[in-house]
Structures are given as structure tokens and as C-alpha cells.
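As you look at this complex, bear in mind that one protein chain is not there, while each of the others sits in place.
Going by the order they are written in, the chains are A and B; count residues from 1 in each one.
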Amino acid sequence: MTQFVLAGVLGVLFALGTFLVLRRDIVRVVWGVTIISQSANVYLVTMGGLSGGVPILSHGGHGGGHAVSDPLVQALVLTAIVIGFGTTAFALVLTYRVYQEHGTIDLLELGEKA
Amino acid sequence: MQPTTDPAASAVLAVVFLPFVAAGLVPLVYRLVGERTAYYAAAIALACFGLVASQYGTHGAVSFPWIRSLGVSLSFYVDGLSLLVGFLASGVGVLILTYSGGYMHGEPSQPKYYASLLAFMGSMLGVAFAADLIALFVFWELTSLSSFMLIGHYQRQESSQYAARKSMLITVAGGLFMLIGFLLLHSVLLDVTSGSNAFSIVYMLENPELVQEELRSAGLFLPVLGLIGVGAAAKSAQVPLHIWLPNAMEAPTPVSAFLHSATMVKAGVYLLGRFRPVLVSHEWELLFAILGLTTMTVAAVLAVGATDIKELLAYSTASHLGLIVAGFGFASELGGETGAFHIINHATFKAALFLVAGIVAHEAGTRKIENLGGLKEDLPITAAITAVAALGMAGVPPFNGFYSKELLFEAAWEAAVHAGGGLAYLYPAVAVFGSVFTFLYSIRFLMLFFGEKPTGLHKVHSPPKAMLAPPLLLGVIAGLVSLGGILGTFGIHFAPFDHFVGEVWASTLPPGSDLHGGFSYYFPDHITPAVTMSAVTLVLGAASYPFYGRLHEGVNRVTDVNVLRANWYYNSAVFGLNGVSDTTAERVQNGLLRTYATWALASVAGLTLAGYAATSVTLPAFELSKVAVTVPILLVLLVAIVGAVAVSIAPSHISGVLTLSILGFMVAVFYVLADAPDLALTQLVVETLLLVIFLLVLDKLPAFYGNTDRAKMARDGVLSAAVGATVFVTVLVSTAATPTDGIASFFVEQAVPVGGGGNIVNVILVDFRAFDTLGEISVVAMAALSVLTLVAMRERGETQ
Partner (left out) sequence: MSTVIARTVTRTVVPIILVTAIALLLQGHNLPGGGFIGGVLTVTAFALIYVIYGLDYLEEELLHQIRAPLLDSIRHGIVENYQVAFGVGLAVAVVAGLVPLVFGENFLYQSHWYIKPLPIYGKLHVASALAFDLGVYFVVVGALLTILAVVGTE
């Protein structure tokens, strides 16, 4: 059942993110991208399995002594979080500059201008 | 055919790679010696020629491992056929590069020209000697590539661009067909031999019957035959893929002479010669004899319709390639003999004629047939060369083309008799019919030098020596081959030449074939069917020559009909596709973000779901017992969803950002519960920073709601639901699989002993996968730089 709950939650989150990406307001598009990237991170962590322990071994202890959740996905997601922040900030600054240059944050209007 | 010594590995390797190295050095050399680069390149070609010659008499393969895991090796095979093509590529190369020294005087972008020519020569030598299917394919496509560069030499001219693209499209596409054929062949061979042999041409040549049997039992004989046939036909300009060759005449004339008459187009027939021992059969004969004879005839007719001397020669080349293909097509030993001998003859007379055409165009300033005539007085030596070469091309005895054409007639006649008559008599009939046209256009070309000088053609200068010597040499060779035939009648044979042709011939036959005591040729001394056919050709040709003008117009009237022109199909397809792609781009990428996103997301969702459906993926059973989900996780996730929903319906930017934070913090808590402390820490902090940044930026942005359109909302809702469903299925399918030998256990075991750290996540980041991390911090740095550029430097680019 775990999988179904997680799958359902992720499905809903992705759907909401998609919905936001399709909005006319750039800020909402940025939110949508943020939600999707957060959900993708959760998905990756889920892939590593939730049943293990904290992937930290006592120092000098022998590795593999107890089951831990997949450290590789955690490493992956760790960098993804920081990069995600960088890109979100970039998207926001881009939005700001678009507004400065064109005086609107309506994508429909911007598309017609192009 | 007695395998003597093995070829020297170093020499073979050098012969293939020397031109490439030399091509790389061309820009440097050009800077030093300027236009004399031509002679540098010619010297390289001469060195290659010497290296090829040093391998004369050897027979065998040399091999260097290349992609071991796939059994691909860089191996080279030396036998008569490969030596022949090697001699052609390097020998004609010497002449062409020398000639270029005169012809290219004052032309633009010479370094590119010489580098491409040398690279082409290397690729062609690679094709000739390659003994591995993959290596052969790579060199094969390299020749197409360098041909593209050379045809598009005058890169600003639209016609050059069109011609270069056309040749690229057709020859490269043909090469891809060939590759598929090779891979099918490989897959069949894998069943009978070890992996290292499955790409080996040598293995196939040693076991031709076994290979053919295996192919047939796998039901792949016809596909492989067809696919390799398409590759060869595209390269060797066989009907209906011949259309690129006339356009390729946009290239400088030396290129036409080199690539598009003597060597590159020979790659196709070389391929047929190479695979002939393996694939020769009834189907082979049917396919290639018909293809070759059709091409020979159609192209000869088109040549009569040509108005430009280079166009005439281009069609004539296609026609003669058809003759060679037909020769190789006939399953009898005579067929191989025809092909082998005609490759040599054609290279000598056609390259000479191209160079003559270059001289004419260069000195007379026009290439229009109707504007040329009576050139004999101004260009006496050129006229003599033309006489030998054109009469050879026409197949007039005793010139060299006559002997190989005689062999073709013999092979065609024999095939007809062998097949028991009936329709098979079309073979000799068509051969004669095509030859009549060959005779016609050859004589027409020769007549450029005779008769009245048209008004308007001013005094024609003599060409520089560098331009005259190469065609002269080729003409002399053609003359010597002709002389050999006459002498042969009296029993005097030029043994080394006969021996060499015999070797080439032998390589196109399955092992153990009867060579009828080796190759020799002589003037026929009694009446045979072939002699009769030759006589009929000459008489018909001579009788219809006075009506050349009418034939010329008739041909052009027929080719004015669109549906009869292969070119019309090509243009319609290519320009039609252009139009389709333009309209598609306008529709899919119309400048609105939502359109881009809709198409991208819809196709991802659609393709993914279709993929699952196609592979009939089953969802895991819904079990309540498999409880690992804890109540806290459930709750946290539910709150996250509430947050996300709140974001979606947020009435203002501020409330949206705040609810977005709910989602973020819930994700952080989820990480805590999922035993990922590093993630939780990072997520918490980043979420805080994100909030700050959002609030800072939103402060500057206007409140905007965007009026909602019900229909659009509904459509977006459907798409979102589809994406959600895709994710749902994907998560279920991907988490259901629990591979036991995951890579994770390696990291867990090695973290302390090798990485020296207890925090496995960190050890992965800074040790095991540190290179990835280096990339990732570069991304972070890049994001910062982009922000900086966007804001802090906004004034710079715009003021300048």
C-alpha cells in the first residue's frame, strides 16, 4: 500500500505542478517548476526505499552492518536541492527582468509581442 | 592467385592514415608555401602510391583491436581489388593534385580544398583496404563527408549548396542502408562464429558458402542483398539514385575528375566486387544485372540530352558505372572479369576526359556544348588525348573501352543463353541499345575539337603544363592498354598488367573459381556473338550520329515531363518536407510557453504510457499487508498536497509563496522521516532562502491574476491529470522493482574502508562521485553568474 500512497501523492503533486506551468502568470509558472522539482526529489528518495536506516555509519565500524536506505539517491537529491534553488532564483530574476523590459508578466501578452 | 607474403602492417596503416595527418597539416603548410600546397599534397599522394605499390604482391589481413567489447577491429585486407582501388585513389590523386596547382590558381579557400582532398584520399584508401564491416562503414561515410565539403566548395553559391546537400543526403542515406545490411549480416554471423569474426570481411571471403547458407536459413539473404545494394547504388549513382552526380559537377573540375569519376563513385562498385564472392547467386544476377543495364542505358540517353560538357561526362560516368555494376551482376566468371577490367579502363579515360573538360572550361571560358567546337587548332595535345579517351569511352576498337565492353557483351550473351533465352535476351539487347547512346555522346564530345569554330569563341590559350601533364599521362596509359589489346592479338602480352587484372578479377570470385588460365585480352579474330554486338553498336551509332541534334531535343522533351524525372521526386520530397517542418514548427513553437509545455508534456506522457502499454507492464498488486508506510509520513504527505493545492488556487502572489513554503517544509519533514538527515537539513535551509528570494522579487512585480478561461482551464486540467497518471504509474512500476544487486550496497560497504567517512552521502559526494559534484557546483556557480549578468550587467550589451 505504501507504494500506492506515494504514487498517488506524487501523481497529484506532478499534476498540480503541470497545471501551474500552463498558467499565464510567469510567477505561477515558476511555482509550478518548483513543485515539480520538489516532487521529483521526493520520488528519487522514494526509489531508494523508505525502510532502511539513516545512511551514517558509526566511525570505524564495519560497513553494511545494518541496513540503510540508499545513500546514492540522497547524494543525488542533495545536489538537486541546491541546484534547484539556484535555478529557481535565476527564473525569478529572469521574471523580474522581463517585467522591467516589457512591463508585463503575462505570458500571453509576451507571446504576442514576440 | 597464389597468396604470397603477408602485407606489412605498418605500410598499410601508414597508407590509410598518412593522408589524414597530412590533411591536418595543410593550413600550416599553406601559410608557409601558399598555392604550392598543391605539390605538397601531390607528394603525399605519391608517397601513398609508393606505399600501396610496396604492398603489391602481398595478400592477407592485418588487424588492430578497436572496440574490443563489440568485436570491432580496425583491420585491413590486401588483395587485388583493394590494391586496384588503392592505386586508383593514390595514383589519380597524384595527378589531380598536380593539376589542381594550375586549375585552382587564385581560387578561394584553398587550404580547405586541399585538406578535404587529402582527407578524401585517406578515406578512400580506408574503404579500399578495410576488412571490418564497421571500419568500412566509417571510411565509407568519411568519403561522403569529404565529398560534401568539396562539392560545396563555392559555399556562397546556392547551386553549390543544393548540390552538396543532395549528394550528402543520398550517399549518406545509402550508407545507412548499407550499415543496416552489415548489422543483419553481423547478427547472422554471430551464430556461426566467434564475436571477433562476425564483423570480419576476411572471414566472409574465406567462407562464402557458409555465410550465404546461414543468411538464407535466417531468411535474411534478400534483405541483406537489397540493403547493401542500396548503399552501393547510392554511392555509384545507379538509377534512380543517380540524380546527385550531375549536380555534383558544381565542384571544381579536378574534384569531379577525382571523386566523381575515378574514385568515390567507384566505392559502390568496389562494395559489389567485395561482396560478390559471398553473395553471388541467381538473385544477385537478377538485381544487379538489371540495375546496371538500366543505369547504363538511362544515363547514356540522358548524356545525349546534356548541354554542358561536365553534365555530359557526369551522366556518362553514371552510365559506365552501370556497365561495371552489370558486369559484376552477371554471375558467371566473365562478369567479374568485365567489372574488374572496366574499372581500370573507365578510370583512365574518364579522368582524362574530365581533366580535358577542365582545360576547355578554363581556357575557353564556357562549358556549353553548343558554344564549343574546332578546338583542335588551339589545343592540339588536348585534342589527341581526347581522341584516345573518347574513342575508348565509345568502345571503338582498338581502344581500351572496347575490350571491356566486349567482355560485357559476352557476359550478357552467356547469361541470356544460360537462362534459356526468352526475356533473358533483353540483357544483350539492352546492352547494345545503351552502348549505341554511349557511342553517340562520346563522339559528340570528341567533336568539340573538330569542325567549325563557333562564332564568339575567341582565341583559346594553351593550358599550363601542370594542367596538361596529368591528362596526358592518363591518355598515354589508356593508349598503352589499347595497344596491349592489339599486341595481344599477336600473342605478345604485357604480363604484369594482365597478372594484376587477373588478381583483381580473382578477388571478385568465390575461391576455387576457374579463371580460364588467367586474364588476357586481345583483338577478336573470329566472329562471336559479342563481336556481332559490337559491330551492330558501331553501325547503329554511326548511322544515327547525323540525327544527334534531334535525339538531343527529343531527350530533353521527355525529361521535361516531371513524373519521368527522378529529380522531380527528390525536389518534391525535400522541399515538401521543408514546408511540413516549417508549419509544424510554427504550430508547436509559436512563442507561447503554454504551447511548448503542452506539446512537450503531452508527448512525454503519451509516449511513456504507450511504452508501458506496448511492453504490457503490470502494476503491482494492491496489498495492505505490505505496510511500511507510517502514519507520520502519510500525514506529512497529505499536508504537502494541501499546500500544493493551496498554491494552485492562491489568490495572490504572497499567499502562493507562503503556501509553497508549506509544501517545501513538509518535504523537509518527509526527508526526516525517510532517514535522510542531510537532505532534511539542506531542504529546510534552502526553503528559507527561497522564501526570502521570492519575497524580495515579488516586491517588485505587479499583482497579476490572469483572467481565467474555462475551456483552457479544462484542457489544462486534462493534461495535468494525464501527467499525474503517468507519474502515478511510473512510480508504481519503478518502485515495485527491487534489484538485489543495487549499486548502493557497494557504497555502503566501501564508505568507511575506502572513503574514510561514516556519512555515506557525503562520501559519495566528495569521493566516489566527486567529479559529478564538481559539475554540480559549476552549475550553481553558473546560475549565480547568469543572475549577475541579467541584473548587474544589463546595461553593457545594450549600450554598445
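Everything below uses one rule, namely that a residue touches a chain if its C-beta (ideal position, glycine included) is under 8 Å from a C-beta of that chain, and two chains touch if they have at least 3 such contacts.
Quick caveat: nothing in here was measured; it's all calculated off a predicted structure.
Chemist: Which listed residue (B:554, B:677 or B:717) would be found touching the missing chain in the intact complex?
Modeler: Answer from the full complex: B:677 touches the omitted chain.
Chemist: In the full complex, which of B:696, B:713 or B:743 touches the chain missing from this view?
Modeler: B:696
Chemist: Determine which one of B:286, B:718, B:743 or B:774 touches the chain that has been left out.
Modeler: B:774
Chemist: Over the whole complex, note the residues of chain B touching the chain we left out.
Modeler: 677-678, 681-682, 685-686, 688-689, 692-693, 696-697, 700, 755-759, 761-763, 765-767, 770-771, 773-774, 777-778, 780-781, 783-784, 787-788, 791-792
Chemist: What residue numbers in chain A mark contact with the hidden partner chain?
Modeler: Residues of chain A in contact with the hidden chain: 56, 59, 78-79, 81-82, 85-86, 89-90, 92-93, 96.
Heads up, the rule we're going with is that only the chains that are shown with their structure count from here on.
Chemist: Mind checking the centre-to-centre distance between chain A and chain B? Centres are C-alpha means, answer in whole Å.
Modeler: Spacing between the chain centres: roughly 44 Å.
Chemist: Tell me, which parts of chain A touch chain B in their complex?
Modeler: Spelled out, the residues of chain A in touch with chain B are 1-25, 27-29, 31, 34-35, 38-39, 41-43, 45-64, 68-72, 74-75, 77-79, 81-90, 92-97, 99, 105-108, 111-112, 114.
Chemist: Which stretch or stretches of chain B touch chain A in the complex?
Modeler: 590-594, 597-598, 601, 620, 622-624, 626-629, 633-634, 637-638, 640-641, 644-645, 647-648, 653, 656-657, 660, 663-664, 667, 670-671, 673-679, 682-683, 686, 689-690, 693-694, 697-698, 700-702, 704-706, 716-717, 719-721, 723-729, 731-732, 734-736, 738, 742-745, 747-753, 758-762, 764-765, 769, 772-773, 776, 779-780, 783-784, 786-787, 790-791, 794
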